[in-house]
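All protein chains but one are shown in place.
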Amino acid sequence: MLAYVIRRAVAGVIMLIVMSIVTFALFFASPIDQASFICGKNCSPAQKQQTAAAMGYDDSFINQWWDFAEGVVKGRDYPDDPKLRETAPETIVHCEAPCMGYSRERGDTVTNLIKDTFPVSFSLAVAAFILWIAGGVLLGVTAALKKGSIIDRGLVGLSLIAYAFPTFFVGLILYKFVAIKWGLADIPRYTSIADGGVGGWLSSLALPAITLAVFFMAGYVRMTRSYVIESFQEDYVRTARSKGLPERTVTFKHALRAALTPIVTMAGLDFAGLMGGAIITESVFNYPGMGKLAVRASQDFDLPTTVGLVILLAAFVIAANIIVDLLYAVIDPRVRLG
Amino acid sequence: MGSAAAPLLSVRELEVHFPTSDGLVKAVNGLTFDLEAGKTLGIVGESGSGKSVSSMAIMGLHRGTNAKISGEIVLDGVNLLDISAEEMRKKRGREVSMIFQDPLSAMHPYYTVGNQIAEAYRVHNDVSKKVAKQRAVEMLERVGIPNPDKRVNDYPHQFSGGMRQRAMIAMGLINDPNLLIADEPTTALDVTVQAQILDLLQDLQREFNSAVIIITHDLGVVAEMADDVLVMYAGRAVEHGPCKEILTHPEMPYTWGLLSSVPDLTGDTEARLIPIPGNPPSLLNPPPGCPFHPRCAHRDKVPGDLCRTELPLLVPGQRGETHTKRCHLPNPDAIYATEVLPEIAPDLAAGAAPTRAEEL
Partner (left out) sequence: MKDEMSDESANAGMVGMAHEMADDRALAARAAGHGAAVAMPGAKPILEVDRLRMYFPVKSPGLFRRTVGQVQAVDGVSFQVAEATSLGLVGESGCGKSTTGRLITRLYKPTGGAIRFEGQDIADAKPAELKPLRREIQMIFQDPYTSLNPRQTVGSIVGAPLAIHKVLPKDKILPRVQELLEIVGLNPEHYNRYPHEFSGGQRQRIGIARALTLQPKLLVADEPVSALDVSIQAQVINLLQDIQNEFGVAFLFIAHDLAIVRHFCPEIAVMYLGKIVEIGDRDSIYSNAHHPYTQALLSAVPDVKQAASGSRIERIRLQGDVPSPIEPPSGCRFRTRCPIAQEICARHEPPLLQIGKRHKVACHFPGRLGQAPREPLTAGLLGVDSEGRPDPGASPSTDLVEQPGYADTWFDLDNKSIGRA
C-alpha cells in the first residue's frame, strides 16, 4: 500500500516536471516577446534589451526553466542581482521555497498570490461539492428507484434543463433575482471564517456554490440514475431477492453499494478539476479565486503565475487520482494495489 | 410435505407475458406440470424457450416488474400467485430457493462469501450474526469447501468457479427448502467440475429430500439428473414425461432435433450432425399453428395444413398417459425408429448390442 503510494507520487512528480516544461515551452513558442511586453509600447531596442537582461529573459530556455526549478526547491530573489543586493536590498523581493516565481504584473510572488486566492476557490469547491454530491446522488437514486414514474421523468427533464443552462446565466439569475431583487440572500461577497465566522463564510458562499453545483448536480443525477438502474439488472441483485431479503436490504446493501462506487471516481476527479475550473462563477460573483487569477494571468501574459497555477492544479488532479484509487481499494475487495 | 395425492409443486396453465413497446412478448404459455418431493424435473430448451422465465415466476421474481402472469403455481397447497408480495418474500430462500448459471456474477463482489450465506439464514431465522456465520461454516463444509472456517471470510473472487457454485448451493440449501431450482448450474463450469457439482446436488437432494428443478440446454445433464423431463420450445411445453422414456422414445421432432444435433462420445464420426434448420422463433410474433413447424422436417407427413393452422395439444402419445407431446404427427414412433434413430444411433437402430465395429 505504502509502496504503491510512493510509486504513484514519484510518477506524479515526474508528470509535474514535464508539465512545467511544456508550459514554459508554450510561452517561449508564442509570438509575443516578453521583454517588449513588460517594457511597454515606446520602448527603444536598448531599453528592451536591458529589461530582458534584468528579467533574465535573454537567457536560454533551459536555463530559465532551471532557475525556476531551483527556486521551487531553494527559494529565489527577484531580481537576482548581486549589485542591487549591495546597493538597494530593499528593492529585492525574496521568494521562499517553494518559490513558483514572481509576478511582475501583480507585483507579488506567485506563492503569495495563490495563498490569497486558494481559500476562496477551495471554499467554493467544497461547498459546491457537498451540494452537488448530496443532491445529485439523492435525486439520481430517487429517479432510478421510481424509474418510469412522473418523478423520474421530471427529474431527468429538470436535470437536462439545468445541464443545458450556461453557468454564467444561472449565476446572473441568482445574483440579480435572489440577491438583489428579492433580497433573499446577501449580495455575495467572499468572507473568510476569520472575518465573518463560520456563518458569514457559509452565507457568503451560498449563491456561487449553488450556481456551480447546479451544473454538476444535473450530470450526477443522470449518471447516478443510470448506474443504479444498471446495478438492479445485476445477477447478484437477483440472488439477493431470491434469498428472500426485504426490498430495502436489496436496494441499500446490494444494489446501491455497487452502483455508487464509480461515482466516487468521478466525484474525486471533478472536485480536483473544479479547483481551477470555477472561472465563470468566480467572475460572475467577482470572487477573488484562482480561476479569476488564472484568466487575468493568461490575459496579461504572466508566465510565472500561469506556470504556478498550472502546476498547482495538476498536483491537485494527480493527488485526487491517487486518493480515488486508494478509496477504490478500500471499497472494492477485488482491487488490489500493487 | 407432498404426498402421493398432492404433489409438492403443481403448475397449471402458467402464462408469463411481457408488454414491450414492440408488442406483447409471450414468454411462457399454458405451462402445466407437477413435481413431487424428492424428485427432479429437468426443463430443457434453448435460449428464449421460456425455461428461465417460468422458474423466475415460481420464485416470484417477476413481482415488481410489468410482467403479466396468470395461471396457478401451487407449492405445498398455497397458490404463489395469490399471496402478497411480503408472504412471497418470506417463502423465497426458505421454501423455494434458486441457484444460478454464473456463480461469479450471482454473488456480490463486495461482500464475503460467509456474509452472503449467513444473510440468507438470518433473514428467515431470528439468530445472531455469530450463530448465522457458524451455520454458514457448517454449510460450506457440507458442500465440500476445504477449511470452511477460513474460507468463509473470503470474497467470491478468491474462490474458483467450482467452489463458487458450491457456495451458491450452500446458500440455496441453508434453510432446507422443499424446492430447489437450479438454472444452468454447471454451464459455466469445466467438465470435471461439472461432474463434481452434479454429484453434490444429487447427494444433497437425497439428504434434504428436496424437489429439484434443473434447467439446462444439455440433454446429457438431464439424462444424469432428472426423473422427469419437460422440453420447452417458444414458451410452451412440447414434450413431457419420464426421463428415460423421453430420451429413448421421443415423439416430438424438436426433441429429435436436440438429440441429433449434438455429437456424443461413441457415435459414428463419419456421420454428419443433423442440425435443426433456421432459428428459434420470435416470441413477439410466434408462427401460427405449431410454433416449431417452420423448422420441422416432418411437417409434410401431417395431412393437410394442420401444422400451419392449428396448435397441437399436449396430449399422451402412443406410449402411455405419462408421456405427453405437442405434435400432430400420427405415428411418431415409427418415424423415429425408421428415419431418426438410424441417423443418430445406427447401432441402436439395428437392434443389435452396441459394438465398436464401425469405429475401428
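Going in written order, the chains are labelled A and B, and every chain counts its residues from 1.
The rule we apply is simple: contacts are C-beta pairs under 8 Å (C-beta built on N, C-alpha and C of every residue); 3 or more make two chains touch, one makes a residue touch a chain.
Keep in mind that what you see is a predicted model, and the values were worked out from it rather than measured.
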Contact with the hidden chain (one of B:Lys68, B:Lys129 or B:Lys244)
B:Lys244
Of the residues listed, B:Arg12, B:Lys90 or B:His217, which one is in contact with the missing chain?
B:His217
Using the touch definition from the top, which of B:Ser21, B:Ser84 or B:Thr269 touches the missing chain?
B:Thr269
Contact partner of the left-out chain, one of B:Asp34, B:Asp227 or B:Glu343:
B:Glu343
For chain B, enumerate the residues touching the unshown chain of the complex.
46-47, 146, 160-163, 190-196, 198-199, 217-221, 223-224, 244, 247-248, 257-267, 269-280, 297, 343, 345, 348, 354, 356, 359-360
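By definition in this document, only the chains that are shown with their structure count from here on.
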When centres are defined as mean Cα positions, the distance from chain A to chain B in whole Å is 56
Residues on chain A engaged by chain B in the complex (per definition of touch):
234-236, 238-247, 249, 254, 257-258, 331-334
Where on chain B is chain A touching in the complex?
59, 61, 64, 89-94, 97-98, 100, 102, 105-110, 116, 119-120, 123-124, 155, 157, 168, 171
